[in-house]
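The structure is given below, and queries will be raised subsequently.
A single protein chain has been omitted from the complex, and every remaining protein chain is retained in its original position.
The block that comes next holds chain A.
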Amino acid sequence: MPLINRLGTRGQRIAWGVVLILMSLAPLVSTEFRLSLLAKFLALAILAIGLDLIWGYGGVLSLGHGVFFGLGAYAMAMYLKLQASGSAMPDFMVWNSVTELPWFWAIFRSFPAAFLLGILLPGLLAFLLGLFTFRNRITGVYFTILTQALVMIMVTLFVGKQEWTGGTNGLTGYHHIFGMELHRPSTTIILYYVTLLILVLSYVLCKRVVRSRFGQVLEAARDGENRVRFLGYDPAWYKTMAFTLSGALAGLAGMLFVLQVGIISPSMMGIVPSIEMVLWVALGGRGTLVGAMIGAVVLNAAKTGISEAYPEGWLFVMGGLFVAIVLFMPKGLIGVYHSVTGMRVRKGGVPDGQSVRKRKHKQATS
């Protein structure tokens, strides 16, 4: 039995509180650079939670989350870019001899509109794709390939429409938000707390979703879609909703990511980043929201470390991890943790409910 369960509900709450307090103390002990990196990882953890919702609980593998992430990121970047350019046109539009700001750019002048669109646009795209595929019972693998194609065309589109999106260079060259410089210690700390808060809120939201009846039906549809259908539920609807939420969370993550990194380009939403996102969830342990978060933070930290030391090594490591996880630890780090602590119990720890019942049953029958 996992260690954390032995604490009981109250103990778990205290444990979570301790983790949160430690996390909120991070600005005191870490340098600005490290803090900004950590905030970036936390932003990506939001995406991982959303991806886990649809993959771990819904059983649908999406390789298209780079697109949703990118849409959110571009929404925020467009707002920042317009702020940076003031009344003038964004610089890359001038280079591409665009004379008038397109209407869909003008919307992003206001922060509330940009923020809402950064969540709604990816959510809407996910909703439409889900609606058109799940309703026709386009199953696992077929759906995965479709999402991958979606990534391909989005990247082509963003690269191709250079006059509107900045092409392969993406959107960059903005340094202020609400009049604060993005790269100043105080802003970094504020952004870190904002990211942490949004991560906690997203986690609580998703935890509630998976514990609700909605989440139960979603999980049931993962394990036996036809049986759920025979019971009178419409699995397509549940999957579509979960996918929409997942896309919206990815958009949110993208917005926070842009604030930390200060650039977004099509290569950050392409096929390789999209599949890397899946690896975060797989490493942490799919079907556990905590695992998804841990996976996102651990793998991104590892990526930063390894690609600093050996730039070529990262692809070998990542490729090897994919193979190793699938073959040897399909339940991820959380699964490893469960089996390690589970063994300790068998050697004589506190008995869990199931083993107590078994023992009683044995006594009763003998």
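Here, a residue touches a chain if its C-beta (ideal position, glycine included) is under 8 Å from a C-beta of that chain, and two chains touch if they have at least 3 such contacts; residues count from 1.
Methods note: contacts and distances are computed from a predicted model.
Chemist: So one subunit is absent here. Using its UniProt record, which name fits best from "Urea ABC transporter permease subunit UrtB", "Transcription initiation protein", "NADH-quinone oxidoreductase subunit F" or "Lactate utilization protein C"?
Modeler: The UniProt record for the chain left out of view names it "Urea ABC transporter permease subunit UrtB".
Chemist: Which one touches the absent chain: A:Leu124, A:Ile263 or A:Leu321?
Modeler: Of the candidates A:Leu124, A:Ile263 or A:Leu321, A:Leu321 is in touch with the missing chain.
Chemist: Out of A:Leu124, A:Ile275 or A:Ile306, which is the one that touches the chain we can't see?
Modeler: A:Ile275
Chemist: So which of A:Ile153, A:Met180 or A:Leu197 would be touching the chain we can't see?
Modeler: Selected residue, touching the omitted chain: A:Ile153.
Chemist: Which parts of chain A are in contact with the chain that was left out?
Modeler: Here the touching residues of chain A are 61, 129, 132-133, 136-138, 140-142, 144-146, 148-150, 152-153, 156-157, 159-161, 224-226, 271, 275, 278-279, 282, 312, 315-316, 318-323, 325-327, 330.
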